[in-house]
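Notes follow once the structure below has been shown.
Here the complex is missing a single protein chain, while all its other protein chains stay put.
After this line comes chain A, so read on.
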Amino acid sequence: MRPAFTVALFALAWLAVSGSFTIPNLLLGLVAGGLSLALIRDHIRPDGRRVRPLKLLSLVLLFIKELALSAWKVAVLVASPKMVLKPGIFAFPLTVDRDFEITLLANLITLTPGTLSVDVSVDRKVLYVHALDCSDPVGARRDIAGGFEKKILEAFR
């Protein structure tokens, strides 16, 4: 993302948190965003990566749907008198390779039905995922690769 876009995002977050939509407050948000970005400038590398808004929106919608479904599944599982569990950790080979994308994918996996990211291998090629129902790791891998990972690749490349 470009620095200007990041600062705009920070200012928007500031407006939302402070809850006052006035021009002076927007300016304050922009200045504060710029300063905070300047503070961490040595730790981030700006790249001219494009973000596709429509694909990003579709990722967000998919995420909200999966989050609702996931909470529902866990709630039903916990509320049922006999919990049927086949938990396990499976390895998911990553196609995305940038830190930002791996972080995003790991977070999305954690908030979707029955899966939880546990660790990334040192060489950043494998994501270890804990699943409540690990009876079909092949299918679970295919779901992640065809769902979130594909959408992330579409939105940020």
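As a convention for this text, a residue touches a chain if its C-beta (ideal position, glycine included) is under 8 Å from a C-beta of that chain, and two chains touch if they have at least 3 such contacts; residues count from 1.
What we mean here is this: contacts and distances are computed from a predicted model.
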item	value
Name under which UniProt lists the unshown chain, selected from "Cytochrome c oxidase subunit 2", "Multiple sugar transport system substrate-binding protein", "Branched-chain amino acid ABC transporter permease" or "Multicomponent Na+:H+ antiporter subunit G"	"Multicomponent Na+:H+ antiporter subunit G"
Selected from A:Leu59, A:Ala106 or A:Ile152 as touching the chain missing from the view	A:Ala106
Of A:Arg41, A:Lys86 or A:Arg124, the one touching the omitted chain in the full complex	A:Lys86
Where the missing chain touches chain A, by residue	13, 15-17, 19-21, 67-68, 70-71, 74-75, 77-79, 83, 85-91, 106-107, 110-111, 114, 116-119, 121, 126, 128, 130, 132, 134-135, 137
